[in-house]
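Only one protein chain is missing; all other protein chains are in place.
Just so it is clear, A and B label the chains in written order, and each chain counts residues from 1 on its own.
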Amino acid sequence: MAILQVTDVNKNFGGLRALHEVNLDVEEGAVHAIIGPNGAGKSTLLNCFVGLLTPDTGSVMFNNTSLLGIKPHEINQAGVVRVFQTPQIFEDLTLLENVMIPAFAKSDGAFRINAWQRMRQRTEIRDEAEHILEDVGLIDQRDVICSSLSRGDKRRLELGMCLIQHPKLLLLDEPTAGMSRADTNSTIDLLKKIGERGITKIVIEHDMHVVFSLATRISVLAQGTIIAEGKPDDIKGNPKVQEAYLGGAEI
Amino acid sequence: MDAILLQVLNGLDKGGAYALIALGLTLIFGTLGIVNFAHGALFMIGAFCAVSFNKLLTFSIKVKDESITFFDAYKEVPYLEVWWGDTGKAIIDYSVPLSILIAIPVMLLVGIIMERGLIRHFYKRTHADQILVTFGLAIVLQEIIKHFFGANPIPQSAPEIVAGSAAIGTWLGLSDNLVYPWWRLIYLGFSLSVIAAVFAFLQLTTFGMVVRAGMHDRETVGLLGINIERRFTIVFGLAAVVSGLAGVMYTPILPPDYHIGMEFLVLSFVVVVVGGMGSLGGAVSAGFLLGILQSFASMNEIKSLIPGIDQIIIYLVAVVILLVRPRGLMGRKGVME
Partner (left out) sequence: MSKKDLSVEYSTILIFALAILTMPIWLSPIGAGYPDLLQKFVIYGIFAVGFNILFGLTGYLSFGHAAFLGIGSYATVWSFKLLGMNVIPAVIFSIILAGSFAALIGYITLRRSGIYFSILTLAFAQMCYNLAYSVLTPITNGETGLRVLKTDPRIFDHLFGRGQVDGPLLTDLFGIHMTGYPGFYFCAILLIITYYIAMRIKRSPFGMMLKAIKSNQTRMNYTGFNTRPYLQTAFIISGMYAGLAGSLLAITDPLAGAERMQWTASGEVVLMTILGGVGTSLGPVLGAGLIKYFENIFSSYNDNTLHAALSFMPDWLNDVLTIIISPFVGSGWHLTLGALFMIIIIFLPGGIMEGMGRIIQIFKPNKPGGSTKTASQG
């Protein structure tokens, strides 16, 4: 059964048709890649899932409940978690705090006045956070203020912040953009490792190496419409896809 | 009917002042991205331009009072009268409108110095920092004025010829009782023409075009390689002149004191918010609208219905607007919502 069902989504920005009749079914446990040229509408589509944008028409169902018209924090609490294209982290806080905060959202809910509780009473959260920092390879810098991190590290940190929430559906917008080859590979390994935990993922990616080493299914978006969908091998040979990429050297 | 018309008129002159200050505020916010809490101080400085000009003109000499014959009496006569007789008298009589000539260069200078010396360094700082530093500046400016002019309001008078009231009721074929002070009518006309001039400047000149483009999309204009910095200075100077002039002409209506600026500032900010941050048309229409609303709220009939409403009506409107339509009456969607 599909964990995420997107039906006939349309989104216009003024005169610009960013999404047109988009249909998408993401199977539970799948790693579903969305690829397409710049400006195809990939980020826009993800934004429609997390409440950042509301589609003009169409529906987005997650586990048979609609994601439209509810607040971002409710979507997150439902288990849909997003990594942004430009890393969104708490720049003024330490790495450890950055990872602990999402863990609190998971354990304490959307709001709780724990104003009298000492942080040290929450060792379970600290331990979990340290564990995640180890996973993403940032444990050495746990007490560093985030604004001094490199872009690649910020991405990894954000990934860690999302992972600690044990999401049901993880949305990744270009998780490896701006990373070196080595970093990219370690991120792929990390993502594969999460794959073993059974988290469903939607990945937007330009790097075909990443796409083909991770994806179990691929949708191709061009000018706001899905022009092809299928298993990685089917997509590789699809002439429509190569055309969309104009020269399609990457494929 | 008469009563309503009178209230509308009563609100218009105050509305004109709000509109002029708000226009400058929103212009500065839209182009420079600066939240200027010192804008009310510019209004006050304008008002004190008029006061100082009047002081200058009435610089007096003691002369013997000829009308008193029993003993030697002296009276103060301004030098101008001594030198030029009736012409001098006329000049003094017209000191408020004449001080516009002084106020324009003074305000331009004040604006430019302010932008170059302080505001410029805050383009990249947070709004909170901008608010705080301009708030500090406003206090400094008003305390300086207080040091030189004292704490009491200093009344200024309009020229003799327009001291009375205009028989608006008679003109319009309504009740003869409906009269309206000439100076307020002049203030209304004056503020409308300043507004028109600003709009014409922004619409018709290339400079204005760039400024409007900048209000729409600051980054792109910056990328086009246009010398934004110099334009910013000029825009700030222009906004200073506009609110300074509003202050000059308002002196016969409300005797200025050192904290007149603060009072107008708070209200003008509310006006900007109601009109829509960064919207020039919004600032102007909200200015007049709130002026009129305030004047209606101070009608005795309404005050007895809802006591105290005249004191809070503007703030109340602002609160409601911000809650139901955060971008203001005419604000663009997505701008600082």
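Convention: a residue touches a chain if its C-beta (ideal position, glycine included) is under 8 Å from a C-beta of that chain, and two chains touch if they have at least 3 such contacts.
Small disclaimer: the values here were computed from a predicted structure and weren't measured.
For the chain that is not shown, the touched chains among those present are A, B, taking the whole complex.
When you scan A:A30, A:C48, A:A105 or A:I235 for touch with the missing chain, the hit is A:A105. The hidden chain makes contact, of the residues B:L109, B:V140 or B:A200, with B:V140.
When the omitted chain is restored, the residue from A:N38, A:T65 or A:T123 that touches it is A:T123. Within the set B:I91, B:L132 or B:V162, the residue that contacts the chain not displayed is B:L132.
By the touch definition given at the top, chain B reaches the unshown chain through residues 35, 118, 121, 125, 127-129, 131-133, 135-140, 143-144, 146-147, 262, 266, 269-270, 273, 307-308, 311-312, 315-316, 318-319, 322-323, 326, 336. Chain A meets the missing chain through residues 50, 52, 71-73, 76-77, 81-82, 84, 88-94, 97, 100-102, 104-106, 108, 110-120, 122-123, 141, 143-145, 147-148, 161, 165.
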